[in-house]
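The complex is shown incomplete by one protein chain, all other protein chains being positioned as in the whole.
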Amino acid sequence: MDFEDTPEEAAYRAQVREWLEKNALTIPPATRVGVTESKAWQKIKAAAGYAAITWPKEYGGMGGTSMQNVIYGQEEANYNLPGNVFLIGTGMAMPMLMVHGTPEQKSRYIQPALYGDEIWCQLFSEPGAGSDLAGIRTRAERDGDDWIVNGHKIWTSGGHYSDWAILVTRSDPGLAKHKGLTFFLVDMKTPGIRVDRIKQISGQSHFNEVFLENVRIPDKNRVGAAGEGWKVALTVLMNERSAVGNIGMNVGVDELIQIARDAELIDGPAIHNAAVREKIADWHVQTQGLKYIRFRSLTALSKGITPGPESSITKAVSAPRRQDLAAFAMELMDMGGIIQDRQIVPYRAAFADDWLYAPGIRIAGGTDEILKNIIAERVLKLPGDVRVDTGVAFSDLPTGR
Amino acid sequence: MNFDFSDDQKLLKDQAQRFLNDKSSLKVVRRILDTDETHASEVWKGIVELGWTGTTIPEAYGGIGLGHLELCMIAEELGRSLAPVPFSSSVYLATEALLLAGSEAQKQKYMPPLAAGEMIGTLALSESTQAATPRTMKVSFDGGKVKGVKMPVPDGDVANFAVVAVKTGSGTDEKSVSLAIVDLTGPGVTRAPLRTLDPTRNLSNVTFDNAPGELLGAQGGGWAIVQKVLDHAAVLVAFEQVGGADACLNMAKEYALNRYAFGRPIASFQAIKHKLADMYIKNELARSNSYYGAWALSTGAPDLAAAAAGCRVAATEAFNFAAKENIQTHGGMGFTWEFDCHLYYRRAKWLSLSLGSHLSWKDKLVSELEKRNAA
Partner (left out) sequence: MDFDDTPEEAAFRQQVQAWLQANAPQESAQSVFRAGMDEAAALKTARAWQAEKAAAGYAKITWPKEFGGMGGTSIQNVIYSQEEAKYNLPSGFFDIGLGMCIPTMMAYATPQQLARYVKPALHGEEIWCQLFSEPAAGSDVAGIRTRAERDGDDWIINGQKIWTSGAHYCDFGILVTRSDPTVPKHKGLTFFFLDMKSPGIEIRPIKQISGGANFNEVFFTNVRIPDTQRLGAIGDGWKVSLTTLMNERMAIGGGGSALGTDDLIDLARKITFPDGQPAIKNSAVRERLADWYVQGQGLKFTRFRTITALSKGQTPGPENSIGKAVSASRGQEYTAFAMEMMDMAGIVTDMDLAPYKAAFQAAWMMAPGMRIAGGTDEILKNIIAERVLGLPGDIRVDKDVPYNQLPGVK
């Protein structure tokens, strides 16, 4: 057991470092830039093969290993680079097309997505279908060589700057819910598409609602057979849950310790208070546990084997933990913990921000409850919930208010 | 045994609920959230007309001379409705401080306008983003003048006067703390609203630059009075928390019964049922503790400090849990500004921090138990 690269990995890391040294499109610290800069950086990466390390060469990838992908990610993280707005395209939509797309679709879409010329978003969730994605209602009806789509999608990241979307619709409500779905690629500039920002509980807007009104989609943009949309959607979903768990934390145990050092409680510095120390210890051990789980996954990747199921606990642990840790940091500030003024509160009120953001993390990409079901069912092999919606026509299912 | 509120008191509660439903809906709360208004002045006016501001003020001072039990009933409904008004600052903090420590002249001067809603008071204790203690407090009182910064001061931008915790000695013990009444509209006072996690209740940064003040209670007796005022307020705030927690449970229940996933109401999944059962259990434990707090407050029982800390600990736990798990039950919709869940999430935090942290109240409770156990 050690934490070293294998000789091959070390060689690859050196190669990546050298390339980044020469080519990274670094931006000044603590600044954010727009989509234009993101596209420019993506083009540079794609030309060198680093935009899709694990993709086969025929699709413009590097034909590399997952471990090489991890190494590249670690090295890239040392630079301040433009934001990556291509993950839905390169991480979910294109891998799905590689499996289910026609040769024409592959040659039309993969290259522009890889080079950042076209940004993709995902039109899956609906107000009435979140955890139960197969319960979507957005209708697709055949009209000659086209389909006419009407409905309402929600929680779309980047909807306002995306060029294309992957879309799952209900084409036949007379069939059981998983059977009447059809999957499409849709140009976001198509008439009848409206994108609205969603205001979150924090007041910020990271997501969109997308309304589709008589949106006309040519049948050649269908992926998979009509009625086979669930199968296609599953390919996409497999990639999503791993993506959401990795949303980074700005503040964590180190910052909490600093706050505990600075805070005075009634009997002295908070860091000397046994109740505070106990909580810090708990969260530290959790942090380390998650980190070492990642190490175990990396070790598996390094050996060329598929990581075990232990990685599925990451989001189930980290999201509620983030909420609790933020709440406790605020508590150490006593009455002042309620203040959100960045000039006054330590770490520019990042704990308060976290406390307002964490409820969303506990829901997005699988709620705490769904994730525990997944651990119970896929990892521990316990039976699934009793289903009352299999074999029932979608239009006959109860829907509530 | 009669461990319950009387029919008259329950009638008052029903009236309060009707009034607040009618005049202080969540639309009103949102208006305060979305604008620069410090509070809903029309709701406040209605509250004053109903006489709630004078609930515990004796008739001789212009109040209606009811007791703390009646005030608890009102508090529960204020908590349920999230009413954006400076009630807790003026009634639970300032009025209680004057009732506990005011001289006859001070009572004559402040009580009638407090009861009539012509004046709004508050308590200024905290000075920074850490707990105010005799060791860490800096605001001074010398030659009748207050100097220093207090923040966050609840309803500091709304109040006419504040009871300010000040240092009157160089020591770091409890005897170095006194209380001074300061006119917040007078000379030497600058106020600025603070950006906080719950914009539906005002919190302010108040700077005193040799602002004139008069002692409330004896010099050096301030810390002891503050502790008593906080005990009284803890019971009343616990009722607000119980009301808020109850509202969250009802929201979560309604949503879970009407939201369908996998062909059934999500309320039929055990993960959700047990979550709501946990909310119910915490809420009932908080309610029962709060009843005892109400009894201790209304009778001035020797056990008041422990009773107050007990209901504060239980109610803080209940409301914080109910507010966050209410969002979770609502799923993605609960994370939107449009749904009302976050109004409760924010207020739960405001209430749980506004009288000092959960940890500090637990510590205080055990100190009381130690005294009793030693006796």
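Going in written order, the chains are labelled A and B, and every chain counts its residues from 1.
As a working rule, contacts are C-beta pairs under 8 Å (C-beta built on N, C-alpha and C of every residue); 3 or more make two chains touch, one makes a residue touch a chain.
These numbers come from a predicted model, not from an experiment.
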In the full complex, the chain left out is in contact with A, B
Touching residue (missing chain; options B:Glu37, B:Glu174, B:Glu214 or B:Asp363)
B:Asp363
Contact footprint on chain A, counting only the chain that is left out:
267, 273-278, 385-386, 388
Tell me, which residues in chain B touch the chain that this view leaves out?
1-6, 69, 249, 253, 256-257, 264-265, 267-268, 270, 272-274, 276-278, 280-281, 284-289, 291-292, 294-295, 298, 309-310, 313-314, 317, 359, 361-363, 365-366, 369-370, 373
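Assume only the chains that are shown with their structure count from here on.
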Using the touch definition from the top, list the residues of chain B that touch chain A in their complex.
125-126, 128-133, 135-136, 151-152, 194-198, 203, 257-265, 269, 271-272, 320, 324, 327-328, 331-338, 341-342, 345, 349-350, 352-360, 362-363
Could you list, by residue number, the parts of chain A that touch chain B in their complex?
125, 127-132, 135, 154-155, 177, 198-201, 203, 262-267, 273, 275-276, 323, 327, 330-341, 344-346, 352, 355-356, 359-360, 362-364, 367-369, 372-373, 385, 387-389, 392, 397-401
